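Note that this complex is displayed minus one protein chain, with the remaining chains in position.
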Amino acid sequence: MLASEQNTEPKTAPAGRDPVLSLVELRTSFDTFDGTVRAVDRVSYDIAPREMLGLVGESGCGKSLTALSIMGLVPTPPGRVEGSIRLNGRELVGLEEKEMRKLRGSEISMIFQEPMTSLDPVMRIGKQIVEPLVQHQGLSGPEARARAKDMLDRVRIPEATRRLDEYAHQLSGGMRQRIMIAMALVCRPAVLIADEPTTALDVTIQAQVLRLIRDLQTEMNTSVLLITHDLGVIAESVDRVIVMYAGRKVEEAPVSLLFRRPQHPYTVGLLGSVPKVNRAGRPAKGRLLEIPGIVPALNQPIRGCRFAPRCRLATDRCRAEEPPFETKAPGHSAACWHSDKAMEIAGE
Amino acid sequence: MAVHEIVEDDAAPRQGQSRRGIWRQLRRHTTVVVGAAILSLIVLLTLIGPWLAVHDPLTIDPLNRMAAPSAQHIFGTDAFGRDLFSRTIHGGRISLTVGLVVGVAASVIGLGLGLISGYSRIADAILMRVMDGLMSIPTILLAIALMAVTRASVYTVIFAITIVELPRVVRLVRSVVLTIREQAFIEAATISGTRFWKVLIRHILPNTVAPMTVQATYICAAAILIESLLSFLGAGTPPEIPSWGNIMAEGRSYFQLAPWIILIPGTVLAVTVLAINLMGDGLRDMLDPRLANQV
Partner (left out) sequence: MTIYIIRRLLATIPVLLIVAVVVFSILYLAPGDPAAIIAGDQATVSQVEDIRRNLGLDRPFHEQFLNWLGDIVRGDFGQSIFSNRPVIDLFLQRLEPTLALALTTTIITILLAVPLGVVAAWKAGSWIDRLVMSFAVVGFSFPVFVIGYILIYVFSITLGLLPVQGYRSLEDGFLPFISHLILPSLALAMSFMALVARITRASVLEVLAQDHIRTARSKGLTTGKLLFSHALPNAAVPIVTIIGVGIAILLGGVVVTESVFAIPGVGRLVVDAILARDYPIIQGVLLIFSGVYVALNLLLDILYTFLDPRIQY
């Protein structure tokens, strides 16, 4: 289709810095009995060194799958990952599992949404933190343990030495998420992917954990891909934002521009569904789903703009042709035929 | 392998679900179908055997002792020259009968005891202790002991095996009764008299049928195995009756000369038990997928 041609996407990463991680036309699909489900559809973006990039979108839009694709953790088959993922210039798509394994946990790490279940319940905390060191750096014994303790100090866990010998069930949710962060960063990876790291936590704890991620990012020179439902979290933490809808990237902008002048009706809708002041409490899960209408099935070819069935600005053109992803303002791009009118639907 | 939890969204069309469902059903059915097919074949053989087998299972032929399998005697002959094919078919009737009767008896008695246990706390306390005790005695040893003190006959074999298999059924029924009791629609305190019977017929029996069918199948297989073990040890069916265990027991002394006396009936026995177990597995998956990982 024409779409791919039109999608020569402008690079929006801050100029002059080579990206640490670079996705070009990433597609992640699943072969199912009902045809191929394109869960991530030709998504491109870069993450610059020491940048914190936000990835937002409704449930099911492909955020986690993007992350898992980068990690090489999409089960294949039935999954299929195509396109290009470059980590410091090195191609990850099609990389042998053995090579990929060497990068996981050392060059690129991930933390997950569910701190309650993401730690091994029957292995001591210390051993779990040490594992990547043993695997990737060949450390062992007291040396590895010292590194683990140092990491616990960094994630501000009191009485670190004692905690090393405890089990996950002895810790609170916030502590477990800190442990996850410690474990992910222990080898000083170039990129940290945080998939909704605070969704399962209390509001006060959320803020602490976010601050911790931000502080460690600076401290350890790591780039972070922060995946979230929560535009409040985005507003507070990230430098730049990618908005995804039904497997596609629909908008990309520095955070301030995105909030001030969203160029895509979907983003406008997302922003509209967030309470004005985030301090009062994060939007409840599922709040973003309040934009009425149906998400298109991902197992069929989609004609035109995939947001059209839910878009109040949709015209015949929208339903016939997929809008190109193009620069609307410096550093700000979106895929919408009527982006100039996008703000009109805000506040309605 | 399941790295990412695969969530089936509402978006996933219905049609595909059912197509996948049929696939799954078919695969489950294959186990049952294969098991049932083999078993039917064996049952059929034992039923029409007397017309098929040209030889009498009890006729001794001193000139043809320990003949290797041949066109004349496809399973060979035993130490007395008796035709092993006829004997195996005949033995099948005994083994299958034992399996079937034990399966039914253990289920029925177990259902009764399990219900009593779920109904009365005092009875439960006593029954469960007794069942714990019975389960603490290794199955085969208990069966041997029971056989040692009774006169060997097909009936005592059935009795002994039923006793050793009973605790499993009682526990199963009891656990179903207890879960149902705990569910909202029955207040434990108000269970009494007529109400109990209503609950029993409307809720407890339907909920026990599926797991008990599966259990009965497994018990049937286990009973056939235990019968053969008992007979093999000389503590089972009286030796003059050619049950599978007895045929093999008689072959022990001649194993080096005539291994087929043990190996052929042994394989037939194993295939039978295998067929029943396959049916059990298939039934379990079909009737209650949640049970799939248990037992």
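For reference, chains read A and B in written order, and residue numbers begin at 1 within each chain.
Methods note: a contact is a pair of C-beta atoms (placed from the backbone, for glycine too) under 8 Å apart; a residue touches a chain by one contact, two chains touch by 3 or more.
Bear in mind the structure is a predicted one, so any value in this text is a computation, not a measurement.
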item: Of A:Gln135, A:Thr199 or A:Thr327, the one touching the omitted chain in the full complex; value: A:Gln135
item: Hidden partner chain, touching residue among A:Val43, A:Met183, A:Leu201 or A:Ala246; value: A:Met183
item: Residue touching the undisplayed chain, where the options are B:Ile89, B:Leu113, B:Val157 or B:Leu225; value: B:Leu225
item: Sole contact to the chain not displayed, among A:Phe30, A:Phe112 or A:Tyr266; value: A:Phe112
item: For subunit B, the residues touching the chain missing from this view; value: 1-5, 129-130, 132-134, 136-142, 144-151, 221, 225, 228-229, 232-235, 248, 255-256, 259, 262-263, 266-267, 269-271, 273-274, 277-278, 281, 292-293
item: Hidden partner chain, residues of subunit A it touches; value: 71, 73, 101-106, 109-110, 112, 114, 117-123, 131-132, 135-136, 167, 169, 180, 183-184
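Just so we're on the same page, only the chains that are shown with their structure count from here on.
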item: Rounded Å distance between subunit A and subunit B, as computed from the means of their C-alpha atoms; value: 54
